[in-house]
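With one protein chain removed, the remaining protein chains of the complex are shown where they sit.
For chain A:
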């Protein structure tokens, strides 16, 4: 049928599940990352891509072949790949004379490019170059951003957001204390961005909180900021829009004060003390005819309206 164009109807239960997993959801899946290289790359760039893939591993796809594209000029093929592999983050590495050792960090919203930030590698130490015991795969890293540029400059702010989105890993409710063993430290200084990756060693300090020692494990980069493509405010806002169902419901009549004490507000109607039943006596008993007459006037709703 011609009408079914563009509507994919799954033929098996499995493919149905697969498609359902890709549909928009209230609470979303972990963002996947595609890591790809352009037509020309150097060893540095290739190794950098591999290392970042190692950091991201369960939630990333490493494209092995060259993909000749220029994301800043035409992002259609990027969007196509994102749709193919259901990825909303990407890292693109390339190398040319004008922009040597180039990495583009970016993210997509609804399979369209939201932000792209181009970083040039000035110095790179690979994961392999440092002979140390590494962190296990899939460790959720702690992220630290240092330097006032991340708070002042608009592009740096957005870069921080992109990097946070890129490296933060899965959202978790609890974390194992002994599992906090990886730190990614970003320092913005003199227009450069230093990315360092350390392993955390928890040492005894004599009190409950341990003392921290760090050991560099790589990869480490010295970046310079190059071109940027930031989303328009409009698009950025729509991308941040949370569905109504996710927002916590407002609880009525419950409040807390500064000390955390819970207060409740109770609404009461005025009690009519004249009609209060005190003691039953035969003499006070109403007769049948009277009952019917008085019943209408005593109903509380009506009473309220009269007031």
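Operating definition for what follows: a residue touches a chain if its C-beta (ideal position, glycine included) is under 8 Å from a C-beta of that chain, and two chains touch if they have at least 3 such contacts; residues count from 1.
Following the convention adopted for this analysis, contacts and distances are computed from a predicted model.
> Among "Cytochrome c oxidase subunit", "Ribosome biogenesis regulatory protein", "Trafficking protein particle complex subunit" or "HECT-type E3 ubiquitin transferase", go ahead and choose the protein name stored in UniProt for the chain not displayed.
"Ribosome biogenesis regulatory protein"
> Touching the hidden chain in the complete assembly: which of A:207, A:258 or A:276 does that?
In the complete complex, the chain left out is touched by residue A:207.
> Given the contact definition stated above, which residue among A:23, A:73, A:234 or A:274 touches the chain not shown here?
Touches the omitted chain: A:23.
> Among A:15, A:40, A:76 or A:238, which residue is in contact with the omitted chain in the full complex?
A:238
> Tell me which stretches of chain A touch the chain missing from the display.
1, 3-4, 6-7, 23-26, 28-29, 31, 88, 107-110, 114, 140-148, 150-151, 160-161, 164-165, 168, 171-178, 180, 183, 185, 187-190, 194, 196, 198, 200, 202, 205-214, 216, 236, 238-243
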